[in-house]
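Now for subunit A:
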Amino acid sequence: MAEVLGAKDLHLSYGPINAVRGVSFHLDEGETIAVIGANGAGKTTIMRGLSALIKPKSGEISFLGEPLGRRKTSDLARAGMLHIPEGRGTIGGLTVLENLRVAYDIRPNDTAFAAALEPVFNHFPRLSERSSQRAGSLSGGEQQMLALARALINPPRVLLVDEPSLGLSPVMVKEAYQALAGFQSSGMSVMLVEQNVRMALRLADRAYVLQQGEIVLEGPSDDLLSKPEVLDAYLGSHG
Partner candidate 1 sequence: MSAELAQQIVNGLVVGGMYALIALGFTLVFGLLDKLNFAHGEVVTLAGFIAIFSVNMGLSIWLTIPVVIILTGAVGIIIELLSFRRFTSKEGHSVSALSSFALGIVILEMVRLQWGATPVQLDIPKSIYISGTVLFGAPIPWIKFAIFSISIFLMIALHLVMSRTKIGRSIRAVAEEPTSARLLGINTTLVTQYVFVIVSAMAGVAGLLIAMQNGIVTSDVGFTFALKGIAVMAIGGMGDMRGAIVAGLLVGVLEGIAFSIGWGGISDVIVWFLMILVLLIRPAGILGGGRQAETRV
Partner candidate 2 sequence: MIANLLNGDNVVFTGVNIILAWGVYLSLMTGTLTFAMAAFMAIGAYVAGVLTVNFGWPLAPAALAGMAACFFGGLMVGFPALRVRGLLLMLVTTGVTFSVQVGIENIEYVGGVQGIRGLSGTTPAIVAGSVFVIGGLLWILSHSPLQRIFDAAREDESVAASLGINIVFVRVAGFAVGAALAGYAGVLWGHYVFFIAPQNFGILESVFFALFVVLGGVNNMWGPVFGAVIITLVPEIAREFGSGFAEYRQLFFFGVLVVLLLFRSQGVLSFRTISLKAPIKGLRPVTSVSEERADD
């Protein structure tokens, strides 16, 4: 399988914090990987580095076989990287429909917008009911749906999702993960950052465990699920 996204010995800092220290990983075509770790482990920082929102201190990131170099965030998005940040990244002042339109507009696409909307509204009927409402007035769960719907209207090569379960009720979390599973089965490469360990490991093919900015454990999800160290590292119950 071809690698679509990878990092070698990546160092990232966030203000005074050296948040990520020498991390290497790869995401292959059609694969789903999860990065799990406690709050402050550096997960979100990695995501921000991957989409060029912050510049790496050292190390290399490659996207679709090319080094990231000085490419801008917006170029990466146009080249097929969709990063759904923590807090969903919907645009509050635009309507639901306009949010989808913005996502639809950025890349050449031969389906008409109305036609592209159809599968989205089939999948998320709640969004169709609220299509002319401002995104900022949606509930947390609905905003997450809207964020995920952008991956449906204009499927990216690589989908980066930061904490899809954050602040959602269990029912909503399940719904978000069903949508992710749908993207996965359609062949999209997905990279997931999560604190909801079990959900993430159930979805992902492989996973990386991050602690204090370093990868301490990696392997197939099933192996990790059966290892107690994961849970330990997670609850910080060492010592």
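Simple rule for what comes next: contacts are C-beta pairs under 8 Å (C-beta built on N, C-alpha and C of every residue); 3 or more make two chains touch, one makes a residue touch a chain; residues count from 1.
With respect to how the candidates were assembled, all candidates are chains of the complex that A comes from, given by their letters.
Source: prediction; values computed, not measured.
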Touching candidate - 1 or 2 - for subunit A as found in this complex: 1
Interfacial residue positions of subunit A with respect to candidate 1 in the complex: 51, 53, 72-75, 77-78, 82-85, 89-94, 98, 101-103, 105-107, 150
